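The following block contains the structure, expressed as structure tokens.
Note that one protein chain is taken out, while the other chains of the complex remain in position.
This part shows subunit A:
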């Protein structure tokens, strides 16, 4: 009997991508979205999140480790594929390739983003207001703003397309019609969540965002 380790690894990779990593993505983009209602709303939500008991434990076991596993094992999966778009330029094959490309983009982005935000908080002990101000300064630059837009779209695409494959992997959507319906649902989700993510970035990058922050 040969080993079933890769089955276990793959299923764990699939599960962690949704719970908790996918869930965290939604929570994060929702929190960001509050910035469209002004810096104070965003800061209030961040302070509420920082007040959750056992936060460091939750961050390590429900965000950092699952994300690390999903990212590293995902890289291994991505680089194992022999992509053949030139032969099969079909829609699903494009999705297959894009899932891998957006996964790599998201992983690289997340490392940079964690360094710029979470680790700066850890290193300098910034308050929520200082964090908000620092981030608004980062995003006010056109280059970082564009990179953030690409990264948010990549992450949301990877999540939504990943949800579509998740349902197949776990045997929920078996037939073609079920898969078409789930595709429609996740396309809709992609549009909605992308809107949340991008409108937050736009709000942060506006010149008067920092002024509002200073006034309050």
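To be clear about the criterion, a contact is a pair of C-beta atoms (placed from the backbone, for glycine too) under 8 Å apart; a residue touches a chain by one contact, two chains touch by 3 or more; residues count from 1.
Operating definition for what follows: contacts and distances are computed from a predicted model.
Between the names "ATP-binding cassette domain-containing protein", "Sugar ABC transporter permease", "Phenylacetate-CoA oxygenase subunit PaaJ" or "succinate dehydrogenase", the one given in UniProt for the chain missing from this structure view is "succinate dehydrogenase". Within the full complex, the residue among A:10, A:37, A:124 or A:212 touching the omitted chain is A:10.
Mapped onto subunit A, contacts with the missing chain fall at residues 1-7, 10-11, 77, 80-84, 86-88, 90, 92-93, 95-96, 99, 164-165, 168-176, 179.
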